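I am attaching a structure below and will ask some questions about it afterwards.
A single protein chain has been removed from this complex, and every other one stays in its place.
Letters A, B and C mark the chains as written, and numbering starts fresh at 1 in each.
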C-alpha cells in the first residue's frame, strides 16, 4: 500500500459521492429557503445561488460525466427522512427543524445531476452520511477504496463526510470547486481546515486525471 | 433499570420488526423457489408453506394489529438490494446467489401484513439487519428500548437479529409462533439455542400483554 | 473476486481469532464456575473440561503455532469489562450477571495459548465481538479479508462472531475441533446451523493447508 493521500484514482476501486445536491437545499424554491422572502433570499443566499448556478453545478456535471465515462461508481446522498413525519431523523435534525419527508420533491437530487440507471441514492437523517446511513457497508461491498466528494455544505455535511471517510480508511479526494457553502469565507476556511484529511483538487484536474487513464 | 429480560412491553419505547416476510421467501412464486418444480417445492417446502399459511401469517397479522392498536411502532426489513444488479449486497449474499433487485415484487412485504401509512421498511443485503442496515440508528432516533421480532428464517436472519439486538442493549421479545424456518426441528432448535438472549412468548401471550395495558 | 467460501487462506490477508479462551470460562477455578461445588462442576461441566483439556486446547495450540509460523496475525478477545464494577458491559451481561473486572486473572487468556510479542487482545462486554469491540475497524486496518475462528462457546459467542463476520464480508473459517460448548449435542447442532455462513474444517486440515503454502 502506498502511504500517501496524493494518489490518482483507480476507477475500479473508486466512487464519486454527491452530498445533499437536492431541491431542499440547492433550489431557490427548496424547503430550506421557504421561510425567506425573495429579498431575504437574495440577501442571505444571493452569492450561494449565483456560485451554484454559474460554477458549482456545471463543475459537478462535468465530474459526473467523466466518472460515468470511466466506469466509476456514482452515488448520491440526500437529506430525506424514512418517514413523512421525520421521527426517524437524528435528534440534531429534530432540534434544527430539518424534515424532508420521504418521497418529497425536496428530497430529490436536482435535475441537473439526477441519478440514471442503476445508481445508488442513500437518504440520510444527519450531517455525516457515515453516521446515519449504511454507506460504509455499501462501499465495502462495492470494493471502494478511493472516494471522491462533491456537494454542500462544504463546512457541514461535506466536511463531516471527509473526516469520517478518512478515519475509516478511504483515500478521499475533495473536488473543491464542486463543493459550496453559504459564504466564500466559510468555504475557504473549511478547505483549509480539512486539508490534512484528504486530497484537494479542482474539477478540471480531476477530469484530466480520469481522462488520462485507459477506460476500465 | 430493571435487570430482567422478562419485562412486559412499554408501548412508548417498543417496536415490532418483521424480518423477511416478503414475496421472495414467503410466496410460493417467490424468487427463492423459482428453480423448484411444483413437486420439489412440495417436497422441500411443503411443511413450511402449510405452517406459514395456516398459522404463522395469521399470528403475524394478529400481532401486527395489536401493536398498531397500542401505538407500537411497526417496522419491516426485507432482503432487497439497493441496485438492480445487486452489487451492493454482502459478499455472503453474492456467494449464496441471493439477489432481490431494487423495487422488485420479490422485495415487497407480503400482502397479508403489508405496511400502511408511515411505517418504515428497511431493505437489507445480509442476514442480520443490524449489520447491513442503519436500523440501530433508526431505533435510537425512535427512542426504542424493547424490540419484538417476528419473521423468518427462525435460525438464520431472525436468530442473527436477536443476537445482535440483545448485544446492543435492546430487550428482545421473540414471538415464537410468528417465526418460521424450513423444518420444525430447525425451528425448535433455534428457539432453544437463543433463549438466553431474549424473552420468548407466543403471539397470544403478546396480544394479551399488550391488550392489558391502557392504550398509549 | 472468487465467489466461494471454500478458499484456502492467504496468510497476507488472514487472521486467527481466539474467542473467550480465558480463565473465567476455560479454567476449573474460573469465575464462571465458582458457584459450583466440585461435584456440581463435574456433573455439569465434566465433559466440557475433559474435551477442553484433551482435545480442544491442544488443537488450538497447534493452530496457533501454524498461524504464527506462516505469519498470520493472531488476535484474541476475552470477556473483560473496561472497569472494575462492569458498568460498561452490555445490558445482556448485566442481566446475566457476568462481570470480569478489568485486569483480573479471569480476563486473561489461558496460559496454554497466551499472547506473545505484539499480538492484540480485545476486551469485550457482549457475546459478539463485532458488536461490543472495534474489531471490524482493527481488521480493516490490518488488511484482513479471511478470518479463522476458534474458541467458545460454539453456539454462543463463536456463532455470533461467525454470523456477524460473514455479514461484514469476511471469509470465515471455523476450526470445528478448536471450538467447544457445554454439551456435544449443542456443539454439533451449532456447527450444522452455521455451516452456510462459513467454511468448516478441522485443525489438522487447517494446519496442512497452511503448511502447504510457501511462507509469507
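Keep this in mind: a residue touches a chain if its C-beta (ideal position, glycine included) is under 8 Å from a C-beta of that chain, and two chains touch if they have at least 3 such contacts.
None of the values given here were measured: they were computed from a predicted structure.
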From A:77, A:90 or A:141, residue that would touch the chain that is not displayed = A:90
Note = Contacting the left-out chain: of A:131, A:147, A:179 or A:210, that is A:131
Query = Since one chain has been left out of the picture, which residues of chain C touch it in the full complex?
reply = 82-85, 87-91, 102, 118, 120, 122, 125, 131-134, 137-138, 141-142
Task = Just the residue numbers, please: which parts of chain A touch the chain that's not shown?
result = 1, 3-5, 90-92, 94-96, 126-128, 130-132, 155-156, 159-160, 163-164, 166-169, 171, 186, 189-190, 193, 196-197
Query = Going by the touch rule given at the top, which residues of chain B touch the chain that is not shown?
reply = 1, 137, 140-141, 143, 168-169
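Throughout what follows, only the chains that are shown with their structure count from here on.
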Inquiry  = Of the chains shown, whose Cα centre falls closest to the middle of all protein Cα atoms?
reply    = B
Task = Compare the CA centroid of chain B with every other chain's and tell me the farthest one.
result = A
Task = Starting from the mean Cα coordinates of chain B and chain C, work out the distance between those two points in Å.
result = 29
Ask   = Between chain A and chain C, what's the gap in Å when you average each chain's C-alpha atoms?
value = 41
Request  = For chain B, write out the residues touching at least two other chains, lowest number first.
outcome  = 90-91, 131-132
